[in-house]
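One protein chain omitted, others in place.
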Amino acid sequence: MKKLVAVLLVGLMLLLLFINMFDGSLEFNKMDLADVDGNYYAKNPIVSNMVTSVVVDYRSFDTLGEVTVLFVSSLGVAFMLGGLTTRIKFKHDDSFFLRIGVKVLFPIIVIVGVFMFVHGHLTPGGGFPGGALIGGAMLFKYISDSKYRAKISAFKVLEGTMGSIYVLLGIVGILVGNYFLQNILDIGELGNLISGGLIPIIYVLIGLKVGSELTGIFDHFMNEEV
Amino acid sequence: MIRPVLLVVLPLLIAFLSVMFKKQTKPLLLIAVLINAVVVFVIDKGEYIIGNHMQPYGIVLNVDNYSLYALIVLNVLFALLVLLNLAKITKIASILMIALGGLNGLLMTGDLFNLFVFLEISAIAAFMIVATNKKLIHVFNYMIIGIVGSVMYLFGVILLYSQYGTLNMNKMAELMTTTGTPATYIPIIMIFGGLAVETKLLPFNGWVKGVLGNSDSLVGPMIGSIYSGVMLIVFGRLFTDVFVLNDQVRILLSVIAIVTLIAGEVSAFSTMKLREILLYSSVAQSGLAVLLFLNGYGSIAVLVVFANVLAKFILFMLAGVMTNSHKKSEHTEYEHILNNTVDNHDDISTLAGIFVKNPLNGVAFSVASLSLASLPLFFGFFVKINVLYSMFLRGDYVLPAIILATSLVEGAYIIRMLVVLWNPGKEGEKATKEAVTSLNYEIDQLVCMVLLLISLSLVALGISPDLAIDRADEAGADLEYNISTEYVELEGGKE
Amino acid sequence: MSLQLGLQIALGVIMVVIAIIAVEAKKIISSVIYLSLLSLLAVVGFVLMSAPDVAVTEAVIGSGIVTFLFVFTLIGVNKQTAIKEDSINDLDVHTISPLEGGDIK
Partner (left out) sequence: MHIVGIVLMLIGVYGLITNRHIIKMIVSINVLEIGLNIFIIAVGYGENTIAPILTKSNINATNFADPLPQALVLTAIVIGVGTTAILLAVARKLYQQYGTYDLTEMEGK
């Protein structure tokens, strides 16, 4: 019965949506790029990747909040699953091929991750996917051999230092440039590696922080209560 | 040099550092909380740009009277709550720091998407704080409704961006002229739905009963008074300063607020459990505050929120302490174990006459609840008088009728609760020995004294409310759509 | 540019179908697998809508990490049910205190 009610509700919402869509009172991108805020970001980008210049420089406060969200969720997972200590033992034992395969793949994935957040301001991708790739590489290590435990305390220290350096950069922005999180270094010539002032540095910080946080989350998810 | 942005950033910085020094997280929490409580008094008002980008393109923090007073109340109460519950905070010290940063960010931000990010930070921190009381089903319900609420809020913000092309609140306020067509009122309803979760309005307050129903002396005041106060102020900022509501939209949203007000009062009247009375009364107060914000009584709503936050802080703190009291008899340790597994003593009848044993808490509790019931000589009385006065001035008679009826119901269940807690047994005689409950609870003197002080401040504000009313007037002046300007100040009405 | 539009419409239809299956699937494992497939299709959708940055992020995080979290929650569960069947004098999920007796309020 409940399913029927839910289907009716969703169907009604869809009907309303189509009526409004087709009589023109609810079109979505009514404003083309010219008169939208995004146009300013497109017109004067700080680095060649406009999205990165928005994420890390124009709206850098959002990204600081974003990094805090991941930080709180890794704290929360540690708080919820803190009691578990022993690693989950899979039904199958460690396969030889997987272990060798991971030994080969691990450095490659880490390098791709590092490449992604170092070139965040030139090519698509940035701190978040780069960090997630590093977390993924650590995940391979966990899967490949069941007795592997990453040095969580080292990752915690890395996470703490990266986060506080990011905030300190913001405060330095106040001292030197009179605005919080101001891009104090010079922008440099668009398009080459060392350009965009603080942007590559911040993306490296975010990448390492996201990588270590996700490793912490994976470590807690791999444990179980015996 | 002291910038308001430090209020948000310092707790985050100390939280990031606290991960590295595992053992000293509690002292770090203390430092962060005290720094914030001091810094909040020295920051000055104004619009602060982040990252040296001009107004609509960069993120801006506007700290005017409206948000400054809210910041002061938030930081002082947060510091007080952490100090009073220091022994109870073990594993969630870092999460509390992040919650402090998130809440400060919520009050200051001038950008709609930035508000979403801080909403998300404070919500996740609230999930973890609530998860300390081990009843995980309620935490899970709270999470699901909280996440759906923030998704609705983001959907509303994106619809506004597709209509008006900006995320900046000031520019949005200028661009938004009417909410007539569906393209303009659907985002408003979505954002109202998104904020309705944390402000406990009817369609989305299913989680309140579970979370506040079994809250202890840290979770209760945190979610019941601090979080709900901040969310109401954010709601007021958005719906009076930024959005322009048409009449139909205003009536629709006011109906939801009125229904919440009535449902809250009636269900508070119908229950005999201590914390349920408090949580339903806080649902009703949120409905009242939202009703006032929607209809343009901005500064009066600020008064209502301030009085509600103060009163609920005391009530939820004491309720949290009282409900896990246990018999002072010989086998206390078994009783204690039993106490943990069985639902602790929430029913008023089991706690009957508990104030006879500790009168100081009784005084604090009664002052706070009587101020809530808006009896004369307390701060709540002046808030209610001003609510009715400014409504009559505008010739509006429907709303005052509803508000008077609900405050009658509110007075009834509060007086009934106090009579049972103070003087059980038959009418008129002094409470006999066996009628008084055998339960008792330990509460250290500091908490007792501080709560007494806050309740005395409620009485002081009741006697000479001009301090609070001037502040509320200045705060209301910052809101664009604010009609309530005259106030009843002295006992004898306007001089 | 009808190719672009055609691709988008086709992708949209497939995604809606996959989403319905993911929500309606009987077994949890298949519902999780369909979710990660939906996330993959979302990556293709982002690329079609000329958002490469978002596509990379959704690919790594959406189909990579979210799928892992789901799968490992389920693996943790199957292990636990296995333990419960073969252990004989199994205490109920949370310890019963001596005073409380057998029934759980």
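When the chains are written out, they are named A, B and C in that same order, and each has its own residue count from 1.
Here is the rule we go by: contacts are C-beta pairs under 8 Å (C-beta built on N, C-alpha and C of every residue); 3 or more make two chains touch, one makes a residue touch a chain.
The model shown is predicted, which means the values in this text are computed figures rather than measured ones.
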Next on the checklist: Using the touch definition from the header, name the shown chains in contact with the chain that isn't displayed.
Outcome noted: A, B, C
Checklist entry - Out of B:113, B:269 or B:422, which is the one that touches the chain we can't see? => result B:113
Next on the checklist: Under the stated touch rule, tell me which residues of chain A contact the chain that is not displayed.
Outcome noted: 2-3, 6-7, 9-10, 13-14, 17, 21, 28-29, 32-33, 36-39, 41-42, 45, 48-51, 53-55, 59, 62-63, 65-66, 69-70, 72-74, 76-77, 80-81, 123-124, 126, 128, 190-191, 210, 217, 220-221, 225
Checklist outcome for this item: For chain C, residues touching the missing partner are 1, 4, 8, 11-12, 15-16, 19-20, 22-23, 28, 31-32, 35, 38-39, 42, 45-46, 48-54, 57-58, 61-62, 65-66, 69-70, 73-74, 76-77, 80, 84, 93-94, 104
Checklist entry - Please identify, in ascending order, the residues of chain B that touch the omitted chain? => result 113, 117, 120, 124, 127-128, 131, 136-137, 139-140, 143-144, 147-148, 151, 154-155, 158, 161-162, 167
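Everything below uses one rule, namely that only the chains that are shown with their structure count from here on.
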Checklist outcome for this item: Between A-C and A-B, more contacting C-beta pairs sit at A-B
Checklist outcome for this item: Cα centroid separation, chain B vs chain C, in Å, comes to 36
Checklist entry - Which whole number of Å gives the spacing of the CA centres of chain A and chain B? => result 33
Checklist entry - Which chain C residues touch at least two other chains? => result none
Item to check | chain C - residues contacting chain A, complex | outcome: 52-57, 59-61, 64-65, 68-69, 72-73, 75-76, 79-80
Next on the checklist: Under the stated contact criterion, what part of chain B meets chain A in this complex?
Outcome noted: 1, 3, 5-6, 9, 12-13, 15-20, 22, 48-53, 56-59, 91-92, 94-95, 98, 101-102, 105, 111, 113-114, 117-118, 120-121, 124-125, 127-128, 131, 159, 161-163, 165-168, 181-183, 186
Next on the checklist: Under the stated contact criterion, what part of chain A meets chain C in this complex?
Outcome noted: 49, 51-52, 88-90, 116, 124-126, 128-129, 132-133, 135-136, 139, 214, 217-218, 221-222, 224
